[in-house]
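Take a look at this one; I'll ask things after.
Note that this complex is displayed minus one protein chain, with the remaining chains in position.
Chain naming follows the written order as A, B and C, and within any one chain the residues start at number 1.
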Amino acid sequence: MSATRYTYLGPEGTFTEAALRTLPEAATRELVPMVSVRAALDAVRGGGAAAALVPIENSVEGGVTATLDELAHGEPLMIYREVLLPIAFALLVRPGTRLEDIKTVTGHPVAQPQVRNWLRAHLPDAVWESAASNADGARLVQEGRYDAAFAGEFAAATYGLEPLVAQIHDAENAETRFVLVGRSGRPAAPTGADRTSVVVRMGTDRPGALLELLQEFAVRGVNLMLIQSRPTGTGIGDYCFAMDAEGHVAERRVAEALMGLRRIAPMVRFLGSYPRAGVRPGDVPAPRPGTTDAEFVAAADWLARVQDGRA
Amino acid sequence: MSATRYTYLGPEGTFTEAALRTLPEAATRELVPMVSVRAALDAVRGGGAAAALVPIENSVEGGVTATLDELAHGEPLMIYREVLLPIAFALLVRPGTRLEDIKTVTGHPVAQPQVRNWLRAHLPDAVWESAASNADGARLVQEGRYDAAFAGEFAAATYGLEPLVAQIHDAENAETRFVLVGRSGRPAAPTGADRTSVVVRMGTDRPGALLELLQEFAVRGVNLMLIQSRPTGTGIGDYCFAMDAEGHVAERRVAEALMGLRRIAPMVRFLGSYPRAGVRPGDVPAPRPGTTDAEFVAAADWLARVQDGRA
Amino acid sequence: MSATRYTYLGPEGTFTEAALRTLPEAATRELVPMVSVRAALDAVRGGGAAAALVPIENSVEGGVTATLDELAHGEPLMIYREVLLPIAFALLVRPGTRLEDIKTVTGHPVAQPQVRNWLRAHLPDAVWESAASNADGARLVQEGRYDAAFAGEFAAATYGLEPLVAQIHDAENAETRFVLVGRSGRPAAPTGADRTSVVVRMGTDRPGALLELLQEFAVRGVNLMLIQSRPTGTGIGDYCFAMDAEGHVAERRVAEALMGLRRIAPMVRFLGSYPRAGVRPGDVPAPRPGTTDAEFVAAADWLARVQDGRA
Partner (left out) sequence: MSATRYTYLGPEGTFTEAALRTLPEAATRELVPMVSVRAALDAVRGGGAAAALVPIENSVEGGVTATLDELAHGEPLMIYREVLLPIAFALLVRPGTRLEDIKTVTGHPVAQPQVRNWLRAHLPDAVWESAASNADGARLVQEGRYDAAFAGEFAAATYGLEPLVAQIHDAENAETRFVLVGRSGRPAAPTGADRTSVVVRMGTDRPGALLELLQEFAVRGVNLMLIQSRPTGTGIGDYCFAMDAEGHVAERRVAEALMGLRRIAPMVRFLGSYPRAGVRPGDVPAPRPGTTDAEFVAAADWLARVQDGRA
């Protein structure tokens, strides 16, 4: 029954699964690994799953383009939650393997730049070959095809391996942001520390278009947290922008900014307003003076009086 | 009875009276000249008159500061109409006076720069002395105190004078804009070619304040027609701004811009939305794409669907 | 000999003369009162005077349009100094006159709004008539034509009058700013607390022109202190802007902003960079990060290396 099923970017043992398991409701859901971001999301689109957890941004590798593009195109979906997961790799080996035995290593291509320095220092002669996923790499080690795999430490048990070295990460603070995606519906309730995601497409004939988009946010005091340009598929020079703004669509300043985007852009897709992971309302800077909901309401009341001749 | 009484900046025979008489309803009103802009407006404030016609801007001398300051401070009033009047002076003399007889000329101080070149060319030796108004100057000629007065040709009959020379104006296209001011109430209905006037006060501690004000207009595609800085009376460096924008407060782009001003400025006073004199709806440039009322409504509908989960 | 002659807006006994006498060099100059701002400035243009002191801005009445327009048009002149003078009026009477004897009062039209409240409170029945200047009003009291004149206390001796009441000013902090104007030349040396004045004219066909002007300043971190719109004399709707910016044309951020104006505006007239009166360098806020001269120089050096292939 789909209402109890969550898909995720598999296979079992990926960081995505680990991220999904940090959600309390995961304990009561059937968690189904899928072979790709697209497959995970298509299961939601098709009604086969209530939601899908997929990676959207990595502090080392940047935006996950498969996820951004899936959310930007095709049947609309919405983001309801985000999860932040620190990324540290373990070097998984078959029991008994020693560091000096390792001639070949594997892992997801995205893992490689995150462990490159460690490899150079500790296994300078090992040959790297990419696997379809970190978990898949672990499986290939289990099958004997490679000597070691970089994966999450939690994947060791699934594949009968053991972590020879843990907490490997070239970059301090490496982390990945995942989003829980469902069919379009009412946004999550505002919490005071929210993120709003949209995709906006401008035409190619407006060189100042991006500046105009940013001004729609700036004039209402809405801070942009992230902007990613993505191709539209129609040729180099035509882009759409995935943008994350601080705040919730239920807040007036965000709502007015979104309406501004909607008016000037040929396409705006709302991807959701949802609580920020790891941020409490008290950590969020106060809105710029003149942009609180109370000030929006007061200005609207004033305008109504002006229009009615009661100012 | 005040509802039938209009005051104006007198005395009789001024350009203001001439402007007032261009309004159809003037024919059925009691028209009362007042000694100053303040007196004309105070009669409206006090209920002694339904409206007052006062000059607000002259193409040669600029903003009429007395009017701007009266509208910015004190009990609020509103503008309901504007009148544009071409300004050409006649040289009024007692019957029989010839040009070569003229040793002294008079007129309102504002008239002087508008006839300076003419005087230099035709009466280089005549001595100018200012009068309290052009009409007052005509009265002083009638009384024999000066030889000639610059005033509107229409003032000749009132003071028993005759126009020795007509159509005197150093500047081509000299004109004055007058406004019909009443107590605050519902704005005039939109016509498609309207002007909206406000006064805004920013603090002295925000050097970029004016830029912020202009951006509130610009981001909504509202064109500014006029901006005048005026002192607030609290010392050099503290200003308020009288601003005229294209459009009507009943239009969404104007309304949203005004709410924006209201939120960021310590003081905003709405002075009215009213038909532009001498401009027909067809002459007004179309709103920038994305700023028509229809586009505002469509964006608001979209937002409501987004917030309700029906997008 | 003109190099030792300074003109000023007369007659003797005006606030302008008082302001001029605060300048140390005034002690060694021949100070010549003139009948108008234009006359004072034309004496400089014609070589009859080295400089002229004229009022440019009043904290109650705003910009002095005669001065602004004279500087904007005609043969170019430049500002080299400014003087700030607190404005307080004395009620000057013939010796022996008591308050209860006063039936008529006079003064410059600009003085009236600055003493209106005092008059209402202390001489509610006195009749006001305007004089050509405050000093002229004093002369008319001397001649017996009026009972009292509002003027600077320093004017009493000149006209054989005595100050019946001193320190009259409706507004706290009333002050007037005067400028010392000379023929165009090298600007005054920078002091660290300077003001730069320009006049800019945009066409009527660019509704966003003023915003563009302000952005030329804003993007280089130059604060605007004052902006005054003035008619160009060619009809309502065509304006030029007198602008005062913080800083000196010898500073890079100001220089680059002025070049920006010059490129986008059909007309820019530089009116001078000169020390601010009453402000010491330590009182001026530090330039926005990224806009100091040192940062401009460093960026130019970097660019030169980039262009030369040495970056």
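FYI, contacts are C-beta pairs under 8 Å (C-beta built on N, C-alpha and C of every residue); 3 or more make two chains touch, one makes a residue touch a chain.
These figures come from a predicted structure and were not determined experimentally.
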Omitted chain's touching partners, listed by label: A, C
Per the touch definition above, residue among A:E57, A:E153, A:D194 or A:E251 touching the missing chain: A:E57
Candidates C:A72, C:L224, C:A242 or C:A255 - the one touching the absent chain: C:A255
Contact with the hidden chain (one of A:V165, A:L214 or A:A250): A:L214
Chain not shown: contacting residue from C:P76, C:P113 or C:G192: C:P76
Hidden partner chain, touching residue among A:L224, A:M267 or A:A298: A:L224
Residues in chain C touching the chain absent from view: 76, 184-187, 215-216, 219-220, 249-250, 255-256, 258-260, 262-264, 268, 270, 289-291, 295-296, 298-300, 302-303, 306-309, 311
Hidden partner chain, residues of chain A it touches: 57-63, 65, 69, 84, 109, 113, 129-130, 132, 171-175, 177, 207-208, 210-211, 214-215, 218, 223-231, 233-239, 246
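We adopt the following convention: only the chains that are shown with their structure count from here on.
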Centroid spacing, where centroids are CA-atom means, of chain A and chain C in whole angstrom: 59
Gap in Å, rounded to a whole number, between the CA centres of chain B and chain A: 57
CA centroid of chain B to CA centroid of chain C, Å: 25
Set of chain B residues in contact with two or more other chains: 215
